[in-house]
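Note that one protein chain of the assembly has been removed; the remaining protein chains are unaltered in position.
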Amino acid sequence: MLLRQIFDPYLAQYSYLIGCQKTGEALIIDPERDIDRYQTLARENGLRITAVTETHIHADFVSGAQEFSRLPGVSLYLSDEGGPEWTYAWSKGLPNMTLLKDGSVFTVGNIRIEAVHTPGHTPEHLSFLITDSGGGATEPIALATGDFLFVGDVGRPDLLESAAGIKNMMEPSARALSDSLRQRLAPYGDYLQILPAHGAGSACGKSLGAVPISTLGYERRFNAPFKLAMSNDDAFVKDILHGQPEPPPYFATMKRVNRDGIKITGGVPVVPHLSVEQLSHVITESQTKILDTRDNKEHFGLRHTKQAIWAPLHSPFFSVVAGSYLEENDKIVLIVERDSDVDNALRQLYRIGLDSILGWTTTAETQSANLPFEANEMIPFSSFNSAEARKEGLIVDVRLKAEHDAGHISGALSIPYTRLKTRLAELPQGKKVFVHCASGKRAALATSFLRSIGYTAVHIDGDFATCPAENPKNVA
Amino acid sequence: MLLRQIFDPYLAQYSYLIGCQKTGEALIIDPERDIDRYQTLARENGLRITAVTETHIHADFVSGAQEFSRLPGVSLYLSDEGGPEWTYAWSKGLPNMTLLKDGSVFTVGNIRIEAVHTPGHTPEHLSFLITDSGGGATEPIALATGDFLFVGDVGRPDLLESAAGIKNMMEPSARALSDSLRQRLAPYGDYLQILPAHGAGSACGKSLGAVPISTLGYERRFNAPFKLAMSNDDAFVKDILHGQPEPPPYFATMKRVNRDGIKITGGVPVVPHLSVEQLSHVITESQTKILDTRDNKEHFGLRHTKQAIWAPLHSPFFSVVAGSYLEENDKIVLIVERDSDVDNALRQLYRIGLDSILGWTTTAETQSANLPFEANEMIPFSSFNSAEARKEGLIVDVRLKAEHDAGHISGALSIPYTRLKTRLAELPQGKKVFVHCASGKRAALATSFLRSIGYTAVHIDGDFATCPAENPKNVA
Amino acid sequence: MLLRQIFDPYLAQYSYLIGCQKTGEALIIDPERDIDRYQTLARENGLRITAVTETHIHADFVSGAQEFSRLPGVSLYLSDEGGPEWTYAWSKGLPNMTLLKDGSVFTVGNIRIEAVHTPGHTPEHLSFLITDSGGGATEPIALATGDFLFVGDVGRPDLLESAAGIKNMMEPSARALSDSLRQRLAPYGDYLQILPAHGAGSACGKSLGAVPISTLGYERRFNAPFKLAMSNDDAFVKDILHGQPEPPPYFATMKRVNRDGIKITGGVPVVPHLSVEQLSHVITESQTKILDTRDNKEHFGLRHTKQAIWAPLHSPFFSVVAGSYLEENDKIVLIVERDSDVDNALRQLYRIGLDSILGWTTTAETQSANLPFEANEMIPFSSFNSAEARKEGLIVDVRLKAEHDAGHISGALSIPYTRLKTRLAELPQGKKVFVHCASGKRAALATSFLRSIGYTAVHIDGDFATCPAENPKNVA
Partner (left out) sequence: MLLRQIFDPYLAQYSYLIGCQKTGEALIIDPERDIDRYQTLARENGLRITAVTETHIHADFVSGAQEFSRLPGVSLYLSDEGGPEWTYAWSKGLPNMTLLKDGSVFTVGNIRIEAVHTPGHTPEHLSFLITDSGGGATEPIALATGDFLFVGDVGRPDLLESAAGIKNMMEPSARALSDSLRQRLAPYGDYLQILPAHGAGSACGKSLGAVPISTLGYERRFNAPFKLAMSNDDAFVKDILHGQPEPPPYFATMKRVNRDGIKITGGVPVVPHLSVEQLSHVITESQTKILDTRDNKEHFGLRHTKQAIWAPLHSPFFSVVAGSYLEENDKIVLIVERDSDVDNALRQLYRIGLDSILGWTTTAETQSANLPFEANEMIPFSSFNSAEARKEGLIVDVRLKAEHDAGHISGALSIPYTRLKTRLAELPQGKKVFVHCASGKRAALATSFLRSIGYTAVHIDGDFATCPAENPKNVA
């Protein structure tokens, strides 16, 4: 048996390649949409992908299952648990599709995979128990736990309500998760490897570690929410629903397309370079959205194309910004620092279903073009006068709700930066909007978005703790 | 003024980027279809392409003019000479199109371009006289001569008849070329730079050098056919029509699509990797053609996928093979040595209008797959018994007609390797076909093609001069 | 805590990067000599390497510890167990060196590392117990086991005798290994992650899996030699000493340089391309060894530079060939298929201490050069007449001794291909040497080596089972 974990550092997502070297067959668990990476990896290991499965209907990326479903020789295994609301619609009638119930078993070469229903994060959620039968084992070696159990954390049971807008789902989901933690893992020994679908940095859990895999025994001992679920159901439910980061709006779209279908494209789209003429032309069209992908906050703030939204490419913020501030049908223009960044940017957008890319250009080119430029209006936190600001307009705190609740500037409105687009009605027209966070970074993202759609947003930069008079310690 | 020559070593083709640094505008002369290369080059030099022209309706590649025609801010300049048969159909009604007559002038920034009608290679052929007005010059600096005048050679006047099948065109074309050489260059001084559209290796001329550009004075002194045209019209016509390489069939298609139109794709197509399953599947379909792109003749001969046509990628033979043995609608599978070869192969096919590529795989993968393999049946020239061969089947000489005429094996049928597909009716069914050339290379290409379509072809390898008994010295 | 496993597919070796994200410090366990890879990985994860350790004095590669020892800000931790014979000589007096005894503890940021003496593979062998104190854990998360415990296998206790030539070490080592397995792992829970130093393909164990890490509980249940050691010491000793692959001679050198020191170079050497003139020149010098790195056995056999030793680059055979047939002071010339292969080849040689590389050239260039070429003399197994062969010379079986013992051709001399250079005295001068293995691959390697030093070696190719008359079933 061959096992490889494939990490997407931007979504902090893990897929798995599990292959039987004797037969040359391989399984992919939880692929992202740009499946060429898995195909290349399989190929380099002398394997061919003959089976694809996923633990659940993902909310943070477009699953690669649909892309795989069109390839000859690939069998798909999808959950049949969770009830009619959570039935895959896109795969109906596909001849190479097998539905899995709790306890269903399939094999890939000499490897045995058994579905274990582990609801909570989502109702249809499966984990996969992997047994290396070819290697002579009679017990499973690992459990691929998806968004059920992470290294040091558990999946979020609030997303269906907070992200997909399904009412009254949070608490039942949290209880289901608690039940799954208590009941569905009980049969297995401490030595079982835990293969999670997310690592540090994902919006799918609160405190994920950077240890890529774990063991059931270690999690039983040191995974705080897991331990809580084992001992106190109510406390677990209360705790797990508290302080989760507010999901970006695109999560709702992902849920829909992963269940109901999305265009199968055969790969990351090819996107042309835009000349200065083309750029000037498209930039004026109403549906065009410009993503400035520079990594440096100060450089963006100093001077950027008018309307550009700041989306630092080499960070998890890129897809959060794209998924929070753009919509499926927006026409996107990318501004990259170097040509070699284009593939990365296109992949990240493709992974979250943003395919309408008009083209790309480079920072250097935009600066030599005859485009309108602007600098951010910026005030350092240390010289920010909040009383004055309240007179001129509105102070918006774009940190998490939980951060806001722990201490904030008087009169500041809490709108987490990922939720801005859905709450624009709360912002005053024609007045200044003073945007702050804890360090200046999320505020810079939010400011650029608000300015791109016409608000007079002011970026409060720097450390929240340096805010005079009204610092976290003396806020009301 | 900025001048850059862009070389395609496979088609031995030169395009030109001519830019005005003061205004940032640039012209491309004779672009190939994958125009991203020109855009990148312009960009690296701080220029934007605002004008595109071509010297004539090309026969050896798909012009990039159509791809450029869709871009905002680009003006096209096309020939209006040569009569109704040679009128561009695809550009009719395009608002950014300007037709050029002999003497027409347009400018790109401070650079002046004047069209000079130079028929012969084709009736509509223009050359472009370039004057660096911005640099203060009052006389032209260069003439972009297309396929009219090369370094050490002149364009072929036979192609319209030999490639495009237009009857009785050869001699009138040759006389037109002779007239153009005598009359259209006469006004210019020796110091004029000559910027040709082809260099060494092209099928568009007989003896091209590897000196990228020349001067009119040097060509007047040392270009043999040019000198002949100046002194003896009849001798020139006779000479120029003798010994030209037989054009591959795709030349006729190129002529058509460059005049009448081809699908504008926006770039080289993206093509998936094929798994072994997919490969096994498509390989059996009748329209699928497999190109094995290894460079090494012996390696291909030793063992290759059944039906594979040998098309060595890193040589001019690749596009000649593709253009001689494939058709527009063939579904192509590429076998490459390494992943990094794919882009090169796709570009070369795209340049000659072959866009229906099913996918690619690597030599290593095919060899681990469960595919039918075979070796070439090969006989070294030194042990070839031609008398015996004639009994068993037919000897086919795939060298140029001119080489055949200079000495050949008794009874050998001359079919230049580029013309095989059009002359299959002359080959006996059910009998062996012994294929030879001068060194074994062209014979290997031809043999693989014949075997791919079911003939029992035998590859005679090695040096023609080592052929016993019936060597060139004693053939009838 | 951040954990990354770094895999060298050629030596099947795992190094580990273990970092504390809070302090930015990181530890490398068991680095190979080309340490730039670890530095880049640390950098990409926002960490800096401040500590380096190794489980034991390696036999299969030059440890990177010496390269790290010269860098400011890096502390080294080396074993002080095993007695005076196994004391590191190169690190004596280095201010940044700490010696570790069983139970010694050091920290890297908030991570605690405890040395556990686990002799057997070697006397000084340590394993490292890793506790994520920063993550709040009070129990270890993993044990880095070096060559003590693998996934599905245990380290080899025979190497010091079979590779380094230390007499009467095998059985005591095997007993020590057995003791370590029984006693040193006993304290730990099933859930402990096992981080081994080798995976599938290494010469350091018999049956390693391709699952990169494991758990102690899983190994207790399914690791056959481990289970045997737990139940029956004598049976374990007998079993573990049987059937191990014969180590290549360079293992002895590695042992020496990793204990006593090797030149610190600061990185993989830069090596010039050789022109044809230079190649012709160096090829005639007596100490020059030519490695032909093509992957394809048939292509090498068909035609190669005289004296070239076949060392397929993209396989574990490359370093085995280099380490079996070359010596430290040999002047090496590399023939690669493409320029892009050079870095890979240089790294692999550098990792095993071969730094005297004269230069490189490509297959294509050698073939256009005026060099002496030759083909292998090859006989397919299916038409091999062993009786005849015995008359003409000697049949040499280059498979493992264990394979030979299980069945062989009458009269065939067993010399495993990795030991040939040390047993040349057994080969007859002036007579043919017929070289075979099980599939033709190892025989091809061995044949090329013998021919490179003047023997008239004949390559028996193909499947041993197809050998007529004297197949494995009816050998004496």
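Going by the order they are written in, the chains are A, B and C; count residues from 1 in each one.
Basically, contacts are C-beta pairs under 8 Å (C-beta built on N, C-alpha and C of every residue); 3 or more make two chains touch, one makes a residue touch a chain.
Quantities reported herein were computed from a predicted structural model and do not represent experimental measurements.
Taking the full assembly into account, the omitted chain touches A, B, C.
Summary of contacts with the chain left out: across B:210, B:264 or B:424, the touching residue is B:210. In the complete assembly, the contact with the undisplayed chain comes from C:49, out of C:49, C:129 or C:460.
Of the listed residues C:22, C:101 or C:273, the one in contact with the hidden chain in the full complex is C:273. The omitted chain makes contact with chain A at the following residues, 295-296, 298-299, 302-303, 337-338, 340, 364.
Think of the hidden chain as still there; on chain B it touches residues 1-4, 19, 21, 45, 132, 135-137, 139, 141, 152, 189-193, 200, 209-218, 220-222. Take chain C: the residues that touch the chain left off the picture are 36, 39-40, 43, 46, 48-50, 71-73, 266-267, 270, 272-273, 275-278, 281, 339, 365, 368.
Here is the rule we use: only the chains that are shown with their structure count from here on.
Comparing the centres of all chains, each the average of its CA atoms, the largest separation from chain C belongs to B. Here the CA centre of chain B is 51 Å from the CA centre of chain C.
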